[in-house]
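Let me give you the structure first, and then I'll get to my questions.
Of the protein chains in this complex, all but one are displayed in their positions.
Moving on, here comes chain A:
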Amino acid sequence: MSGPSDYQPSNPALQWIERRLPILGLMHSSFVAYPTPRNLNYWWTFGAILSFMLGMQILTGVILAMHYTPHADLAFKSVELIVRDVNYGWLLRNMHAVGASMFFVAVYVHMFRGLYYGSYKEPREVLWILGVIIYLLMMATGFMGYVLPWGQMSFWGATVITNLFSAIPYVGESIVTLLWGGYSVGNPTLNRFFSLHYLLPFLIAGVVVLHVWALHVAGQNNPDGVEPKTEKDTVPFTPHATIKDMFGVACFMLLYAWFIFYMPNYLGDADNYIPANPGVTPPHIVPEWYYLPFYAILRSIPNKLAGVIGMFGAIIILCFLPWLDAAKTRSSKYRPLAKQFFWIFVVVCILLGYLGAQPPEGIYVIAGRVLTVCYFAYFLIVLPLLARIEKPRPVPNSISDAVLAKTGSRSTPMVSTAIMLALAGSLFAGSVDSAKASEGSDTPPGNKWSFSGPFGKFDRGALQRGLKVYKEVCASCHGLSYVAFRNLAEPGGPSYSVAQAAAFASEYKVKDGPNDAGDMFERAGRPADYFPSPFPNEQAARAANGGAAPPDLSLITKARSYKRGFPWFIFDFFTQFQEQGPDYVSALLQGFEDKVPEGVTIPEGSYYNKYFPGHAIKMPKPLSDGQVTYDDGSPTTVAQYSKDVTTFLMWTAEPHMEARKRLGFQVFVFLILFAGLMYFTKKKVWASSH
């Protein structure tokens, strides 16, 4: 892509091809001989990291699509079946879901890098605008992908986001109908989102080709912002940049793997483990973390249309950046004022992200308005003004001068550390879990779970006892519809033998049919059958339980959470704490109190529970001491029952958890070795260039 190549393959077959289609020459001149500035730092490896992430998303996505069913009634279940039954389906899903977040982490670093070093300036305007287009496409793709699992947050996120378009005067409503393919978000919406979610990544790949093409025409920018002048200023792309990028990718994969194997739900929302319900809006609708700054801007503007314009404007304004910032000096390294404002801007973005996750009330609204003004002021006032009044420091004559002068200088690592910290902050700010179970109730006490931590395993005894508690107590009202009897004999579960699972299944009556006479009939359960639900449908469950349908328990420990709050959610990332769900379920089971505290009124037919949001729960106290007999001598107390049944329900929510953590350890050992190998290879390759 950088001019005609003089590359000639030595193999006659390749020569034959090359004369007819010079693709090898193109590859050679673009990715081997291509001169890359020798002073690039590690922030420049994010281009390669992004390419890697795009490839990863397309690869995992194509395989997931082979197993996914885009139908409003089946989508949620099909995703659960991918996780439970498809070979390494849990891995594919985690890689894809976490991959979306990692993709955005990388793209934000990449964009801030461009902002800091002035990579959008002449002659790289088109390169920058192509990048903004990729970013917009990524946002659309990410949003549509989040809709596909068809959980509560998927459904309501889709409702809120599609309704943004209704703010457009005159044509807004028709556009929204067109997006929905109906009168509300429903099956047609899911179908078209699936189709577009499959299409857009390939469009992104196409624009990425243009982006790389434009990059190779204009040449890479570099930390000093001076164009390469002589051969001494550059090194060939391969092996120098290739090996450096490999090391960068390996390090990034460590972070990626941390989420995949140890914190797969950290960046998600517990509400999305509840199937979509068009009749119930979750209390807090929060988009994925990567949209939060823009969501905060939307909410801080009190007028609907102005809010929507502000939100989209916050992204579109990036397209005009090359002309808003007219300063001749590219790199902020030589712009003392621009550098400071850049960091203020980064903090503004992170704080906006934090506010986007908070309820829109009181101080949060005011702070949101102030920060929205700051966001736009950076582009519309600060940058144009700085171009006029700032006196930049002299830039070096050439890249080699800069490299020689820098030997021993320590400014770059400091800046790098600061960016790293800021980035980590933004990640955490966005990852605040939904406050599903937190409204006006006590925080559940923490427990010691055998399955927590990087080497956690289920306690077999607890699983077996929990199954007994479920069967004898919970099962009279609550279903367990994603769990099959065969699962009881699978590795990582309660460790029953196949025969025991079959015997267990045969105690159940399962409806089957129709038979040859066209009648439905009942037969004994088989291992392939799923736990039968106690009620034929949700309405029956509702009618039999005073208007509140008992939820299915298959996913309950992942579908419930409580707000950890600042700063706990930051520590949680390092300690791998993700047992909010089990803590809540266990606390709820023990949280019934006969004596209602002062000031709380419990409606008739409800019961007081200390940990239930709003305290009035329709479920009567389910467990009492001695209710279920244990054969293994464990204490038959409510505390023990709660602990056992919660452990069992954690297993039903994630039957492959042990496999996940085991594989995670192996992957980490491999990645650390691989990254080390890459690091020393890189050192060797670059030894002569420094």
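Keep in mind that, in the parts below, a contact is a pair of C-beta atoms (placed from the backbone, for glycine too) under 8 Å apart; a residue touches a chain by one contact, two chains touch by 3 or more; residues count from 1.
The working rule: contacts and distances are computed from a predicted model.
The unshown chain of the complex is recorded in UniProt as "Ubiquinol-cytochrome c reductase iron-sulfur subunit", chosen from "Ubiquinol-cytochrome c reductase iron-sulfur subunit", "Proline dehydrogenase", "NADH-quinone oxidoreductase subunit J" or "Pyridoxal 5'-phosphate synthase subunit PdxS".
Touch with the chain omitted from the figure is made, among A:Asn41, A:Thr69 or A:Asn163, by A:Asn163.
Here the missing chain is touched by one residue of A:Glu361, A:Glu604 or A:Asp632, and it is A:Glu361. In the complete complex, the residue from A:Pro123, A:Pro278 or A:Gly565 that touches the missing chain is A:Pro278.
In the complete complex, the residue from A:His71, A:Lys232, A:Lys304 or A:Arg523 that touches the missing chain is A:Lys304.
Touching the omitted chain from chain A are residues 156, 159-160, 162-164, 177-178, 180-186, 188, 192, 278-281, 283-285, 299, 302-304, 307, 360-361.
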